[in-house]
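What you see is the complex with one protein chain gone and the rest in place.
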Amino acid sequence: MPAGEAVRAVRDGDTVLVGGFGMAGMPVELIDALIEHGAGDLTIVSNNAGNGDTGLAALLAAGRVRKVVCSFPRQSDSWVFDGLYRAGKIELEVVPQGNLAERMRAAGAGIGAFYSPTAVGTPLAEGKEVRVIDGREYLLEYPIRGDVALIKAHLADRMGNLVYRKTARNFGPVMATAAAVTIAQVSRVVEVGELDPEAVVTPAIYVNRVVVP
Amino acid sequence: MPAGEAVRAVRDGDTVLVGGFGMAGMPVELIDALIEHGAGDLTIVSNNAGNGDTGLAALLAAGRVRKVVCSFPRQSDSWVFDGLYRAGKIELEVVPQGNLAERMRAAGAGIGAFYSPTAVGTPLAEGKEVRVIDGREYLLEYPIRGDVALIKAHLADRMGNLVYRKTARNFGPVMATAAAVTIAQVSRVVEVGELDPEAVVTPAIYVNRVVVP
Amino acid sequence: MAEVVARDIPDGAYVNLGIGQPTMVASYLRPGSGVVLHTENGMLNMGPLATGDEIDPDLTNAGKQPVTELPGASYFHHADSFAMMRGGHLDVCIMGAFQVSATGDLANWSTGAPDAIPAVGGAMDLAIGAKQVFVMMTLFAKDGKPKLVPSCTYPLTGRACVSRVYTDVATFALSPDGVRVVETFGTTAGELAARLDVPLS
Partner (left out) sequence: MAEVVARDIPDGAYVNLGIGQPTMVASYLRPGSGVVLHTENGMLNMGPLATGDEIDPDLTNAGKQPVTELPGASYFHHADSFAMMRGGHLDVCIMGAFQVSATGDLANWSTGAPDAIPAVGGAMDLAIGAKQVFVMMTLFAKDGKPKLVPSCTYPLTGRACVSRVYTDVATFALSPDGVRVVETFGTTAGELAARLDVPLS
């Protein structure tokens, strides 16, 4: 499916989960198509908040993003985000990376909420419910659901089963479970039966659209 | 490592997680070694409560088990468990299969507790904390930790990385994360580098001892 | 009954077939329908029961019967399998039942007999997880009592979760609006209404 057609699933006001850790696993062509598509007022959930002037940074620069939920927005080349944030033009929710991953997993797994060991006693615990379990403090964390997930994998078969490459796997498999519609950008589509069933990382049930840029 | 030496990790009073769904993934040789070893007063966490007269059923028959935590004890050939239960000689905690898996995952993942959608409004909700989240009811579930996990995998490399075979994978990877000591019975040990890093299911960090029966 | 159920499964659906009678639905799926079968013990795209040389003790269904693998299959561990179920990713699951209430409550894991050994397996997870829960059962128990009831007397498996009930004499659609007779086999809606305590439309 062409990228432009695939990203039509994104509507104004949607929460979009965007894979990648730095550039590894970042679905750049899908983001470019999303910019072209024009949907706005988006909440973007991703580990970072864009680098340089392309990809996520270009989406931000185009004024399409209302809020960013991420673990690490501030980087040496995150000038687009930095400028919007300092100008008060974008909201930010900073989430510890492990909570970010686990909250999306919870969304995909039907968990209503969970008690997390991370951030207890820190400023990021503010406003969160604390509970002592077996003598240790935990914070209550809620699921993060996406309307759409944009991820990058290595190969897909024609059913939509996915395998990834090395550390580009990162958030892709978790985001695929947490969104109503998952769009995967892959290097190549292979025939059904070519992927080893023992090595499939994201089963096809989680994948709605596959794009080969 | 010989099975007899490996299972010396089990002590009287321990909670032992035992892999398998029916016979698929059941670490029969490790259970035999555990019977030989003699540790008693055990709590066994497994999907079933033994079939026929071998494996788990033999461990139960030997009087080594104080309590069974499982989803489905009652089967056509579960006469050993049935007899002990009716005679009041063994405790039983029935846990829905999804909660059993997720509670062990929580133990391995450092989650203090989680709100589960399963068993709401049923007799198995008795005594559990209920919470309404986004208009839906959930039950609070706590982790199940093991002192030792006995699991069966297909291949291990010399570091302890594991791959499984087909549906014999079942509870093995989850139990490996949830126990202080994980002992894996495998068909064969291969050299480091022979397993595909993309296809390793249980990383070596979760595996303490490997036994080739 | 299995044939009627199979007709209602959309092409390309992800489906879990419960132990027993529901497994027979697989035989009636149209070739090329693209329906993918899930088994709770960690597999998608499960094939038919294995016979002869195909039998592999490492490859079974939820009923622990040997099965086969279709091209495009995938394996995953139990926590991932139940996350898939509980997270609402399966389109349909099909289960047997002792009783179903007019509001879709399901009772299929325990008769509540005081001396019974409790055993639930994955039934409660399936009941609350699939987008649609289809039940297959006889409409009347051996003693003649209806199994589609105003309110379950057996212990519940899940609340307000069943959307369709397939029986030997009729198919019912359950919704917040009540119980609708979809189709009857050798009887009439009027005759059914006379024998059930449940308002039908």
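Which chain is which? They are A, B and C, in the order written, and residues in each are numbered from 1.
Note that a residue touches a chain if its C-beta (ideal position, glycine included) is under 8 Å from a C-beta of that chain, and two chains touch if they have at least 3 such contacts.
Values in this document were obtained by computation on a predicted structure and should not be read as measured data.
S.K.: Where does the absent chain touch, in terms of which shown chains it meets?
M.R.: A, B
S.K.: Specify the residue from the set B:38, B:63, B:83 or B:193 that touches the hidden chain.
M.R.: B:193
S.K.: Given the contact definition stated above, which residue among A:4, A:98 or A:213 touches the chain not shown here?
M.R.: In the full complex, the listed residue that touches the missing chain is A:98.
S.K.: Of the listed residues A:11, A:67 or A:165, which contacts the missing chain in the full complex?
M.R.: Only one listed residue reaches the unshown chain, and that is A:165.
S.K.: Kindly state which of the options B:4, B:123 or B:203 is in contact with the chain not pictured.
M.R.: B:203
S.K.: Check each of B:15, B:97 or B:177 against the chain that is not shown and name the one that touches it.
M.R.: Hidden-chain contact among the options goes to B:177.
S.K.: Which parts of chain B are in contact with the chain that was left out?
M.R.: Touch set of chain B with respect to the missing chain: 105, 107-111, 157-159, 161, 177, 192-193, 195, 197-198, 200, 203-206.
S.K.: State which residues belonging to chain A touch the missing partner chain.
M.R.: Residues of chain A in contact with the hidden chain: 21-25, 71-74, 81-82, 85-86, 92, 94-102, 104-105, 116-124, 164-174, 201.
To be clear about the criterion, only the chains that are shown with their structure count from here on.
S.K.: How many angstrom lie between the centres of chain B and chain C, each centre taken as the mean Cα position?
M.R.: 27
S.K.: Go ahead and note the Å separation of the Cα centroids belonging to chain A and chain C.
M.R.: Going by mean C-alpha positions, chain A sits 34 Å from chain C.
S.K.: Can you compute the centre-to-centre distance for chain A and chain B, using the mean CA position of each chain? Integer Å is fine.
M.R.: 33
S.K.: What residues in chain A touch two or more of the other chains?
M.R.: 109-111, 197-198
S.K.: Got the chain C residues that touch at least 2 other chains?
M.R.: Those would be 69, 75-76, 82-83, 86, 128-129.
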